[in-house]
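A single protein chain has been omitted from the complex, and every remaining protein chain is retained in its original position.
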Amino acid sequence: AYAQSSVTIYGTLDAGISKLTGGTTSVGKRDNNKLGFKGVEDLGSGLSALFQLEIRYEPDTGTIENTSGANSRPLFQGQSRVGLQGDFGTVRLGRGLTAFQETSTQFEPWSGMPAVAGYQTDLQVAGYTTDPMSPVGNSRNRFSNAVFYNSPVVGGIFQVNLTVQAKEANNNPAIVGKGTAAAPQFPANSAPTTTPYSLSATAINGPLGVYGAYEKNAIQSKIWSVGAFYKAMPELKLMGSYQSQDQTENVTINPKTKAWLVGANYTVGAGLVRLGYGQKDPDNVLNSPAIAKTKQVSIGYDYNLSPRTYLYIDASNKKATTTANFYSLGIHHNF
Amino acid sequence: AYAQSSVTIYGTLDAGISKLTGGTTSVGKRDNNKLGFKGVEDLGSGLSALFQLEIRYEPDTGTIENTSGANSRPLFQGQSRVGLQGDFGTVRLGRGLTAFQETSTQFEPWSGMPAVAGYQTDLQVAGYTTDPMSPVGNSRNRFSNAVFYNSPVVGGIFQVNLTVQAKEANNNPAIVGKGTAAAPQFPANSAPTTTPYSLSATAINGPLGVYGAYEKNAIQSKIWSVGAFYKAMPELKLMGSYQSQDQTENVTINPKTKAWLVGANYTVGAGLVRLGYGQKDPDNVLNSPAIAKTKQVSIGYDYNLSPRTYLYIDASNKKATTTANFYSLGIHHNF
Partner (left out) sequence: AYAQSSVTIYGTLDAGISKLTGGTTSVGKRDNNKLGFKGVEDLGSGLSALFQLEIRYEPDTGTIENTSGANSRPLFQGQSRVGLQGDFGTVRLGRGLTAFQETSTQFEPWSGMPAVAGYQTDLQVAGYTTDPMSPVGNSRNRFSNAVFYNSPVVGGIFQVNLTVQAKEANNNPAIVGKGTAAAPQFPANSAPTTTPYSLSATAINGPLGVYGAYEKNAIQSKIWSVGAFYKAMPELKLMGSYQSQDQTENVTINPKTKAWLVGANYTVGAGLVRLGYGQKDPDNVLNSPAIAKTKQVSIGYDYNLSPRTYLYIDASNKKATTTANFYSLGIHHNF
């Protein structure tokens, strides 16, 4: 029998067949693929210790997420965090999604999944990168070397979240920024000059939820976002958000980008219909023809075989400097 | 207590001491070393969802299998697959052994283990490589980006298996083939021109089992194989196979290779004796003295300490352009 009573193993295996305009029919994914280990220890007096370690991998090749030569992501790309939970909220140390990134996933019609048909990785964050001073191949939405705070949900409604990153160098490649290749604005393996941080606040009351979020990264890019969802009927969740990125500290041309999106989730029997439309607008003050507004419309359908397993189909049309259609069909299994 | 009821952890740790002619006494392995996570979910109506993730590692150094600098194999080298099982059979997506490779292991006297004394990795497949268009260091017997189908066992006897790989580029190094170093036949990170696939069929009835298998890979090499086993007595399993590889699409000289082998497994008390003899014959139409027929004779013995653990000893003599003797002694533990 198991000697310990403290570890929960969990995960997701999501794989499908997809086709992008101009590409080959390929095996890929709609959601992140996870294998995680977590636990909560009751310390008494309302205090708990908690830990979580989460592997991310590619289901089609079996590699750690985003592996390309030596530049794979961390083994525990999803998160590696330990901390305490109590009346004061939750404090954790390590690596994980920032407050901004985690909150925004709740207001996105593909549930924050990195699906091609979804809006999270491009429009929901207006092209913003949370951790530019991380190694090649790292993900765009997490802080390493960070402290994470989540408040309790006050009155069952209000919560604030804060993530602060230490000003440690973390093997970033050189970033030219406003410098030159010979004298990049941010040399390789340099430390942030000011402390990167991320803030979000949510208010969720009955069918209505709203949020506001702000983040500043290691190269002084800034983003803010506001959004809301509304459950018009028990079967229907409507949502929308607006976001604005400011890269004036590290980009010379077109440093500002705005994006917005609206979406809906509609439950029909064992199925869930996902709908979305959104735009991303670079400021493009120079009217460069190479810089285009992005417009994306997507529809998806999940068919639940059980509370843990569903089949899905997605279709999406994305116009930017070129136009691409995307189709996918797959299976999503939680364990 | 564990919150979930869905994950089985399993694995193998096999380590031994071995000596090859001309080499030093070293710590190595006879079998693949595995740490896996798998589960089956009953969806009702005879339908199940299933997933499996399998780490492969080297027991002597603790590294991911075949690690050399940046060129280690995928974390889930063994397999990463998800799918559905029902009356129609099993359909899975992801990475795993092809139909050809998986079936052939049942007709090999070392149970398909990659043991030096065994026949699987060289003679059982006539030197064939399933996935030449994969990254440096990858294994030779799996498809990534694939769909796997296994039929039900019809009448308790017949089964067919099919694996089809998407025509995705997967970071292969350039393969010169019939080209030149400057203009290789298959450039780095190129996509297969035709769809790679693998087929096998088995008929197992009482003491007798036969199979046939065919596979074509991403660079148009082909292999076919037939084989049989026969349980002459409850304690004695005899087996043999014949295989033929055709590399005419990508090799200029000696593109054809044939191999055959015979073997026996004999149970004596808590022990199992393994015997094998086989040959691999390149066509060698140019009579090059550098190209030799391979002849291998091997004997092994397993001593079962329990249903999960055994000690083993192997001895082997292999003649090719040079002759090498191999001895090993080790422990094999399943968990």
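By written order: A and B. Residues from 1 in each chain.
Convention: contacts are C-beta pairs under 8 Å (C-beta built on N, C-alpha and C of every residue); 3 or more make two chains touch, one makes a residue touch a chain.
Since the structure is predicted, the reported quantities are computational estimates derived from the model, not experimental observations.
Undergrad: Touching the left-out chain: which of B:35, B:91 or B:164?
TA: B:35
Undergrad: Give me the chain A residues in contact with the hidden chain, please.
TA: 1-4, 6-7, 9, 37, 39, 41, 43-44, 47, 49, 51, 53, 69-70, 74-84, 93-95, 135, 144-147, 166-168, 170-171, 191
Undergrad: In the full complex, which residues of chain B touch the absent chain?
TA: 2, 5, 7-11, 13-17, 24-27, 33, 35, 55, 57-64, 67-70, 75, 305-306, 308-309, 330-331, 333, 335
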